[in-house]
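One protein chain omitted, others in place.
Labels for the chains are A, B and C, by order of writing; each one numbers its residues from 1.
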Amino acid sequence: MGRANGWSRSSRPAEAESGLNGMEIRMIKVGIYGASGYTGFELTGILLGHPEVELVFATSASYAGKKMSEVFPCLLDLELIQPAKADPGKVEAVFCCLPHTASMETIRKIYRPGLRVIDLSADFRFSDPEAFRKWYGVEHVAPELIKKAAYGLPELFRREIALSEIVGNPGCYPTGAILAVAPLAAEKLLEKNAEIIIDAKSGVSGAGRKLDLATHFVEVNENIVPYKLGRTHRHVGEIEAVLSRLAGRELKVAFTPQLVPISRGILSTVYVRTGTREFAEIVKLYRQFYRDEPFVTVLEDGQPAQLGYVRYNNRCVIGLHQVEGTALMMVSSAIDNLVKGAAGQAVHNFNIMFGISETTGLTAAGGRI
Amino acid sequence: MGRANGWSRSSRPAEAESGLNGMEIRMIKVGIYGASGYTGFELTGILLGHPEVELVFATSASYAGKKMSEVFPCLLDLELIQPAKADPGKVEAVFCCLPHTASMETIRKIYRPGLRVIDLSADFRFSDPEAFRKWYGVEHVAPELIKKAAYGLPELFRREIALSEIVGNPGCYPTGAILAVAPLAAEKLLEKNAEIIIDAKSGVSGAGRKLDLATHFVEVNENIVPYKLGRTHRHVGEIEAVLSRLAGRELKVAFTPQLVPISRGILSTVYVRTGTREFAEIVKLYRQFYRDEPFVTVLEDGQPAQLGYVRYNNRCVIGLHQVEGTALMMVSSAIDNLVKGAAGQAVHNFNIMFGISETTGLTAAGGRI
Amino acid sequence: MGRANGWSRSSRPAEAESGLNGMEIRMIKVGIYGASGYTGFELTGILLGHPEVELVFATSASYAGKKMSEVFPCLLDLELIQPAKADPGKVEAVFCCLPHTASMETIRKIYRPGLRVIDLSADFRFSDPEAFRKWYGVEHVAPELIKKAAYGLPELFRREIALSEIVGNPGCYPTGAILAVAPLAAEKLLEKNAEIIIDAKSGVSGAGRKLDLATHFVEVNENIVPYKLGRTHRHVGEIEAVLSRLAGRELKVAFTPQLVPISRGILSTVYVRTGTREFAEIVKLYRQFYRDEPFVTVLEDGQPAQLGYVRYNNRCVIGLHQVEGTALMMVSSAIDNLVKGAAGQAVHNFNIMFGISETTGLTAAGGRI
Partner (left out) sequence: MGRANGWSRSSRPAEAESGLNGMEIRMIKVGIYGASGYTGFELTGILLGHPEVELVFATSASYAGKKMSEVFPCLLDLELIQPAKADPGKVEAVFCCLPHTASMETIRKIYRPGLRVIDLSADFRFSDPEAFRKWYGVEHVAPELIKKAAYGLPELFRREIALSEIVGNPGCYPTGAILAVAPLAAEKLLEKNAEIIIDAKSGVSGAGRKLDLATHFVEVNENIVPYKLGRTHRHVGEIEAVLSRLAGRELKVAFTPQLVPISRGILSTVYVRTGTREFAEIVKLYRQFYRDEPFVTVLEDGQPAQLGYVRYNNRCVIGLHQVEGTALMMVSSAIDNLVKGAAGQAVHNFNIMFGISETTGLTAAGGRI
């Protein structure tokens, strides 16, 4: 369990303080920029439970000077500090949970060779600055750093992640959607001239903690709200870029994000045309593809993915479904948007970058009611 | 407001008792079989507010002898009676909210020329007894009555409904899905060799009130659960039959029903290929198609359907969405499964059958928070 | 059904347009200040369904120039106008859904003898300007108007309401709490030296539509949040003032408001000491007290109040509960905070002020799932 600067007293069981009982573990010093959003809070919790991490600082522009317990209903007396007061020179790794564009500004400033950066914004997800400009509407301020960045989906880009100084942690929707389709794309099993249809339902934490009428309880409750439909949501660019890279040709997606009255989780139902390939063969392919992955499970027997499997853990579960009498199939995938879709995957990437066992500090087990 | 046999005292404003102030309105006597499920309860509420209806009996095998106020948290002292004690000879119309197969047994027994029957089960939704057997796994017990039945989707089959003795009230999923696609099917704008993909999310009242682990609060809350995927759900048969009839050729659907943690409402997102047709033209077509419909609204400007529009009313709202750069489009549709998807549509059918103004007793206005 | 200036086309069934079929009904012209909050929206819906009302204007400072359908997911093309553009000279009654203090400013400006004002803010709930200053922290700007105002709880002050030019519509918490205790206070059955304990749970619409972290879906969901405890919430002043007036002596309350993850409704559980009085006698007293009330129901047999009874209607249901072996009893009361706790009660008051049958335009029936 991560050593921390005194502020973890109230939240940590006494025996944990004693560490791993005499073993010599090199603690890696890390810092968090932007710890007071939902993602930053989740990440803080995971890092405090990580046995090889020492959390050196956690910043928040809005809540600097306050304890985490004053920002969330929790008991962490971790003090949030002004970003300007954080000293990145004192850490080996930095997690950036800042908004898009703010993130690249900060990373440009703190970058130094050897520092590992896991960026949870979109700023380092595109290998092409032009694509970034297209989807985010601004010029990238650090195009030279993009070259040092890997796309942080470990199941697909583990090696690059290990070797990179910067990781662009995937968006929540792309994580669930890409994992659902990756085996088909990589094995060239997707019919030409057929878009990939992604119908995705997200919990409200995915929309962040900023104030917005769209996340007011009364607007969300007993409702389902589709938004940014067709090919207009920014995650379309990210999903298409990654899947096209896998497939070796340009793929298009139709994307339907929807807000549903739950706090956490994304369920994606993905429709693809796989032509004449036998369904049983496709199932075998998926099992093979994810065989050694600690955080992906292909469910059995046409069992559909549901959020119950992934709540509060870093797993993605995938269900495969025949549409009999057609060339279509459906893939269901479920993740917890704050864990596998954000903070958990960031720590997975961190583990890979530092050569730590991949599951350290992460819960893989599914199934909390 | 419907006159009722004394048991409406506590629930009805005093002035309503006085009726429509001297106007001579012929009250139509009706009965309900199966009033103690969610659909039956909703229907009871609508009929009690219907100004040209007198509710003569309401049956419940499980709760016979109890008042409605003992079955639901409501104040209706309406007494539920044994089905055997109901006298269909005393009414002009019967609403059947019984389970599938139980319904056709009852209707066969009570049928007499002139009696109008609105059946909310699936038993009279298929014009082909063979199709019924295929999807419901039992032989139809009254195939001769099927010929007297219309499919009760007023927007498509108004004339047949007016002339029929029996109406098979549509299923909740089919109502939202068919209305979303009907204009394209009827105008032959659907590409050949492309299935219609229906991704539908339903509130839990759609699963009925019977005890089932799948509807336990803890299993539903903070979850989304797909079930009966591909082409296995019984509503696939109903949707395909109706759309194929409209299109004049066999259409296939891929159907993904999902349970979401809300009480009421179905949001369907439907993916279709419309080839080279201009999107603007399609929008015009939809507006034209539903122009005179009192209960269907085509939203403006790519505004998506959401449940907020239809909660507690008999409306279906439809949003039309381009997927730019592709031959795909998406249609979003929202209904309240207990109103437009069941009891409200049943009363709409009743109004048509009796030549009453179609909106009588029904709320069309959208927008309760 | 209220005639409206053209903007109700899309939301109103055709036959309703024809009005009440030739009867001569004098339509009362009314205006709404502040129609774009939850209360204003609910009120708009009720007034549009009121058969003796013509809605002349509806203002919104934030959304002026927009249609209601652009502000809420509804289909009302009612245009919201700038408050300055509203002409109170053209109406006989005004409903004020403005925030506290903004309301008295507006009412002072538009006041003229003969105009009836129903104010849904707190500004005219106190007969004593000093009490207003104490609880709301500002000087009342129109103390002379306070004298013309009645407290709009019809069950207690029907006669005053009928005769007043201004009605201070009760707060949502006070409505449920006062009705739960009024018979005991009026009959002097409350033990001396024993505070009234009110444990109240409110749906989130009670907190309004303004942006606030406290109403973010993620903060509310799966949570229960008590706030402003003890005797600090402003509604304490209102409750104590009214109950003390009834009892003829100073009564004190301990008040625990709590936010729960529902959209609508307030459930209050109220603990009082009634000394040696027989419980059966108290039950009889409550039945007697509310015997002729169209909107209050005393439940039978220790049946507890629950929100199911009052959802979307103007009723208050009350349950009476013995705590055996003690001098305590518990009263449970349920209301829909937006109807009986706000807009519905405002229309009830309006009906009384204009000598219309009290239940006109209001739904009393309980029990929507």
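Before moving on, here are some points about what is shown:
The criterion applied here is as follows: a residue touches a chain if its C-beta (ideal position, glycine included) is under 8 Å from a C-beta of that chain, and two chains touch if they have at least 3 such contacts.
All figures in this text were calculated on a predicted structure; none of them were measured in a lab.
Only one of C:Val141, C:Leu163 or C:Val225 touches the absent chain when the whole complex is considered: C:Val225.
Across C:Pro99, C:Pro129, C:Gly208 or C:Gly308, the residue that sits in touch with the chain not pictured is C:Gly308. Only one residue from A:Phe41, A:Phe132 or A:Phe289 touches the chain missing from this view: A:Phe41. Panel shows chain A; residues 10-16, 20-21, 23, 38, 41-42, 45, 48-49, 68-69, 72-76, 205, 222, 263-264, 294, 297, 306, 308-309, 312, 315, 317, 338, 357-360, 362, 364-369 of it touch the chain omitted from the view.
Residues touching the missing chain, restricted to chain B, are 38, 73, 204-205, 209, 211-213, 215-218, 220-223, 261-263 (touch as defined at the top).
Chain C meets the missing chain through residues 195, 197, 199, 201, 203, 218-219, 221-227, 229-231, 252, 254, 256, 258, 260-265, 267, 269, 271, 302, 304-308, 311, 319, 321-326, 328, 330, 332, 334, 369.
Operating definition for what follows: only the chains that are shown with their structure count from here on.
A centroid comparison over C-alpha atoms places A as the chain most distant from chain C.
Fitting chain A to chain B on C-alpha positions gives a rotation angle of 180 degrees, to the nearest 5. Looking at which positions face the partner, chain A and chain C present mostly the same ones, since more than half of the interface numbers are shared.
Here the spacing of chain A and chain B, counted between their Cα centres, is 41 Å.
Among the residues of chain C, those touching two or more other chains are numbered 38, 73, 205, 222, 263.
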